[in-house]
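Note that one protein chain is taken out, while the other chains of the complex remain in position.
Per-chain residue numbering starts at 1, and chain names A, B and C are given in the order in which the chains are listed.
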Amino acid sequence: MGKLRRTMMYVPGNNPAMLTDAGIYGADSLMFDLEDSVALNQKDSARLLVYQMIKNNNYAQEVVVRINSLESDLGATDIEAMVRAGVDVIRLPKTETAEDVKKVENIIESVEKKIGIEIGHTKIMAAIEGPLGVINAYDIATASKRLIGIAIGAEDFVTSMKTKRSKSGVELLAARSQLVLAARAANIAALDTVFSNIDDSDGFKEEVKLIKSLGFDGKSVINPRQINLVHEIYKPTDAEIEDAKQIVYTIKEAEAKGSGVISLNGQMIDKPIVERAKRVLELSGLSEEVM
Amino acid sequence: MQKLFESDVKGRQALEIFLESFDLSLDQDIEKTYVKKSSDGKIIATGSIAKNVLKSIAVDKHYQGSSLINEMVSYLMEECYQMGETHLFIYTKPESYKAFEFLGFKKITETNRVVLMENKINGFQDFLKNIKDKELTSPSAGIVLNANPFTKGHYYLVKRASEENPWVHVFVVWENQSTFSNVERYNLVSKGLKDLKNVSIHKGLNYIISAATFPSYFISGKDEVIKEQTKLDLKLFGDKIAPSLGINKRYVGKEPFNNTTAKYNETMKKVLPDYGIEVIEIERKKIEDQIISASTVRRLIYEGDLEKLKCLVPKSTFEYLKSPASQGVINKIKKDYNEKKLV
Amino acid sequence: MKNNIIDFNGEFDVIPTGKKYAPRIKSVGPKEEKYTNSLKKSIIKSGLCDGMTISFHHHFRNGDYILNDVLNIIASLGIKNLTLAPSSLAAVHEPLIRHIENGVVTEILTSGLRGVLASKISSGLLKKPVIIRSHGGRARAIEAGDIKIDVAFLGTPSADAYGNANSVKGNSTCGSLGYARVDAEYAEHVIIITDCLIDYPNYPASISQKNVDQVVKVNAIGDPDKISTGATRFTKNPKELLMAKNVALIIQKTKYFKDGFSFQTGSGGASLAVTRFLREAMIEKSIKASFVLGGITKPMVEMYEEGLIKTLFDVQSFDKIAAESIQKNEEHFEIDASLYANPHNKGNIVNKLDVVILSALEIDTNFNVNVITGSNGEIMGASGGHSDTAACAKLTVVVAPLFRGRIPTVVKNVHNVITPGSSIDILVTERGIAINPLREDLIELFKDSSFNITSIQTLEKIARDYCGERKPVKFTDQTVGIIEYRDGTVIDLIKAVEKNV
Partner (left out) sequence: MKINKEAIAGTLESSDIQITISKNHLIKNTIYLESPVKHLYEVAIKKVIMNTLEKHQITNANVKAIDQGALDCTIIARTQSAIYRATEKKEINWEAID
C-alpha cells in the first residue's frame, strides 16, 4: 500500500503563484489541474505553465496532473507534455470504461519510449464521475498495472444521477461504496471527491469521517485550510499506535527466533492484523522508526 | 469571471447601480460586459469592451488594494486579442490612470474628466511619424472627412482650403461603422481629389474621430458625454497632431442635419483657437438650392435616381457607383433603408 | 549635530549620563485664556521663528490634516529652515515636498517615511540626512534633550478650552494618544488642535492642561474614516495563515508560553493572525496573558473581554474597536511612548515583554532586520517599535514570506539595519524556520521537532534559487538618512540611490 494519500490538493493549472506555493501546505499529494479550472482559451497556456513548473520546482510531494479528456483534442498533448515534464501520476477525468484507461496508457507508453525513460514510470489515476464508470469500477481499477488509485468526482456524478449534493451524502453512498470495493479488490487507493464550501468546516469534517469509515484512503481538497482537518481525522489514536507497535515488535522478535505461528497475549497474529498495524504506523508517520 | 448577457435584465440593472457609484454607465457602443462577483453574489468588479476600447472598468471600494483590476484588465485584453483587436485603448478617470500605467498602458491625452490610454508603447508616435514621412510643407490646413460617400460638397470644401493654404492634410475617418467601408471611402476621397496638387490624404486610424477618441460620433450619446469626448478628440488634434504637422487651420462644412456633428463643430470653434488653430466653417455647396449631403446621396442610391445623383457627386464617385465593385454597398444601403436603419 | 559614524555597540551598551531635559518654566494666571479659533493666530502667538523645531504625532495615520494645514500657514508666514520632528509621517504628507523645496523645512527627524516624499528624500531632496528613530528612541531623545521641541502641534479628537485633551469624544476617535503625550510634556510651547470643543473640564485628560499653552478649534482635524479605521480583519491568505499557525505552535513549545505570559504582535497579515492561533492554545491550556502591549487591535480587545488577557497597554490603537475599548474596559490603559519603550528611564514596559512577533522587509544571514528601505534601496517604511521590542523581549519571532513575488526577504546582506541580528531569535517563513545560533537553548529545544528547522543560509539559498541572482543596488556616497538606535548610537547610514541617468 505504501504511499500516504490522505489529502490530494487541487491547484488551478494557470495560476503561477499557487503552483509555486503548492508544496508548502503539507498535502500528501498535489494535483495540478488542466481541466475544469482552466478556461478553454487558456488550455494551451496552462499546459506550458504546468510543464515548466514541474520541470523547475522539485516538489517534495507526489505530483498528479488532471488532463483534459481524450475526446477533446487537448488530452493527448496534455499527456505528452506531462510525461516529458516528469509527472508522477496522470489523472484521467470522466473515466467510464477500462478502455479509457488503456487508451491513456498507450499514449503514455509511446511517449516514455520516445524519450527513453523507464516504461511504467508514469502512473495513472482514474476519476469516476458518472453511473457507467461506477458500474465498471472494478474493470477500470484493474485496467492497467500503472493504476495507483481511483477517485469519485461527485459534481458531475450527482448531475447525471439527476440528484444533488446533500449534507448526509446519501446520494453518493452507493457510488462511494462501489468505488472503495473496487479499489480494495484491485489493491489500489480510493480517493473521495471535493467538498466545495471551504467555510463549512463542520460539514467538511462530517464528510471526512464518513469516507474514512467507508475505507477511503483520503480526499481531494481545494483549500489548504482543509488539509489539517483531514490529517487530524485520519490520525490514529494513541491506543491504536501502542497496539500497532506491540504487534510489529512481536513479529520482529518471532522472525529473529524463526518460529512460524506468532501470537500476542493468546491471540494469533495473522496477515490482516499485521497489515492494519503497518497502516496505523504509516498514518502516524512512525513507520520508519518502528519497522 | 462571468459574462453579462443581454437578456439578464436583473443583472444589468444591478450593474448600472454599481457603475453609478463610480459615475460610470454602460455606453451604447459596448459589445461585451464582464462581472466578477463575491461568494455571496454581489458585484465586486466589472469591465466592458467596445470594439478595441476597454470601458466602464470599476472595482468595489473594499477590494481596491487587491489585484482585481489586474485580473479584469488582463481578462478583457485576452478577449480582445482573440477577436483580433490588438491595438487597445482605455477610457479612464484622471485619478485612476496610474493603476493602468502599471498594466502597460500609456497615456495619449487627457481632459480634466477623462484620460485616453493605449496598449501600444509608441502607437501614437508611430501614427504621427508615418504622416510626417510624406513631404511636409507648413503652415497647412487640416480637414477631417467621413465622406460616406465622397460628394461634390466635400470636393468644394477641400478645393477652397487648397486655394487658401500652401498645403492641406485630409484625414479620412477610419472607423468602419459607416455604410461605405473605410477603404472604399479612402479610395473615393483619393480619386476625387487627384487634381488638387497640394493635398495629402491620410487614414485617421484610431486617433481622429474614432471609437477611441469620440465614440458618440457613432452612437447617440447624451449631450454632456458628446461634449467631453469632443474636447478629448480635439485636444488630441489641437495639442499633438496639428503642431507636429504644422497645421494652423481646420476647415469644416456647416452641418445642417446631424446633431452630434453640429455639436462637435460648435465645440471645435470654441476649443481649437486655444491651440492656435483657426476654424473655418464653409457654407454647404448647393445644387439647385438643395444642400449636397452624403445622406441625400445615399437616399438617391436607394431610389436608383442616377440622374440626380450625377450632379451631386464627382465623376470618380459616380463611376464607382455604376461599377460592379459597388454592388455590395448598394445592397447594404437598400437593406438599411428597408429596415429604416439608415437616416 | 549627529555625526555620520556608526558607533552602535550592542543593545544595552550605553549607560545614560546627565540630567533629564526640561522646558522653561512658564505660568498661566487665572485671567488668561488659551483658546483661539484661528490656527494662524496661534502660530504667531507661539513665537515660532526661523530655525526652530516643531513636532506632530501620527495617531491620525493617513487621515491627518493637521501637519499639512499647519505647514501651509507657516510657509505663508515666511518662516524658514525648520526642523520637523513628527513621531512619524504618512503618504498623506506628500505636500511636505514643496515645503522642503522652498526651504521651509530643512531637517526631518522621524520614525519613518512613505510614498513619493520618501522616494524623493532617498535621492537627496533634503540637504541634511533624515534621522530615523524607533518609538522608544524618540522618547529617549526628547527626554535627553537631543530633540528640543519648540512648538508641538497636537491634534486631538476632543479638548476643553483650557487644554485637557483626549480621544474619548469627538467624531474621529483615534484611541490612544501615547506618542503625543511625550511631546506635550517636553515641548516649550504646546498647541492643542481639535474639531470638537468640550466644556471644561474634559476628563480624563490624556494631555493635561498644565502642559498646554494654546487650544485651537478647527473645522476638521482629519478624515474620520481614515483615522478610526474599520476593525482589523484577519487575513484569508493561506500562506500567511500557515506561517501564523507555525509561529503559534513554536511559541507554545517554549518555556515562555505559561500562565501570566505577555506578548505583542504587529498589525499586518501573518503577525496579527498569530493572535487567533495563540487564543485557541490559551483556551485549550487555560493560560492567561498578564498583558498585551503596543498597537492594540479588535482581536486583542476580544481576548481581553473573554478574560484571556488581564491588561492592555495601548500606545497606539490600530482600529475603532480598540479606540472605543480604552474608556469602556477598565484594564485597557493608554500609555505614553516613554513608558512604552524608552530605554533610558527607570523601567519601560518592553522590558517586561515575553514574546514579540514582528515582520521584516529584509533579513540577512546574521538575522539583521531591515524595515525601512525597499529592494531598490529607497526609504519606504518605518522603524516603529521593531528594535525596541526585539531588544527586550525574551523571545523575538520574525515572520515573513521567503520571497514576495520575486523580491527575496532573506538576503546575504540587508540594505539597512534597523534591528541587529542579536535581538532576533527565530525567523519563520513558509519554506522553513531558522533559529539564531546565539540561542543554543532554542536550538536544543527544537532539535528533533517536526518543524522544518533549517539554517538561515539555506533559506537564503532557496530564496536565490527561486528569484535568481539580484543586480546589486548602486548607492552614491551621499548620506540621506541616519538610523539612530534606541540608545542614541548610530546603527546604520542610508545612502542615496544612484539614479541611472
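Definition applied: a residue touches a chain if its C-beta (ideal position, glycine included) is under 8 Å from a C-beta of that chain, and two chains touch if they have at least 3 such contacts.
This is a predicted model, so every value here is computed, not measured.
**Student:** So which of the visible chains would the left-out chain be touching?
**Tutor:** Those shown chains that the absent chain touches are A, B, C.
**Student:** Based on the whole complex, identify which of B:Ser67, B:Asn259, B:Gln290 or B:Asn338 touches the chain you can't see.
**Tutor:** For the chain that is not drawn, the touching residue is B:Ser67.
**Student:** Among B:Leu103, B:Leu196, B:Val225 or B:Ile330, single out the residue that touches the unshown chain.
**Tutor:** Per the contact definition at the top, the residue touching the missing chain is B:Leu103.
**Student:** Touching the missing chain, which residues of chain B?
**Tutor:** On the chain B side, contact with the omitted chain comes from 67, 70-71, 73-75, 77-78, 81, 84, 86, 102-104, 119, 121.
**Student:** What residue numbers in chain C mark contact with the hidden partner chain?
**Tutor:** Where chain C meets the chain not shown: residues 375-376, 404-407, 466-471, 473.
**Student:** On chain A, where is the contact patch with the chain that was removed from view?
**Tutor:** 14-17, 20, 44-45, 48-49, 51-53, 55-57, 77, 80-81, 84
We adopt the following convention: only the chains that are shown with their structure count from here on.
**Student:** So the centre of each chain is just the mean of its C-alpha atoms; given that, what is the distance between chain A and chain C in Å?
**Tutor:** 49
**Student:** Please give the residue numbers of chain C that touch chain A in the complex, ascending.
**Tutor:** Within the complex, chain C contacts chain A at residues 238-239, 241-242, 430-431, 466.
**Student:** Which of the residues in chain A come into contact with chain C in the complex?
**Tutor:** That would be residues 20-21, 24-25, 223-225 of chain A.
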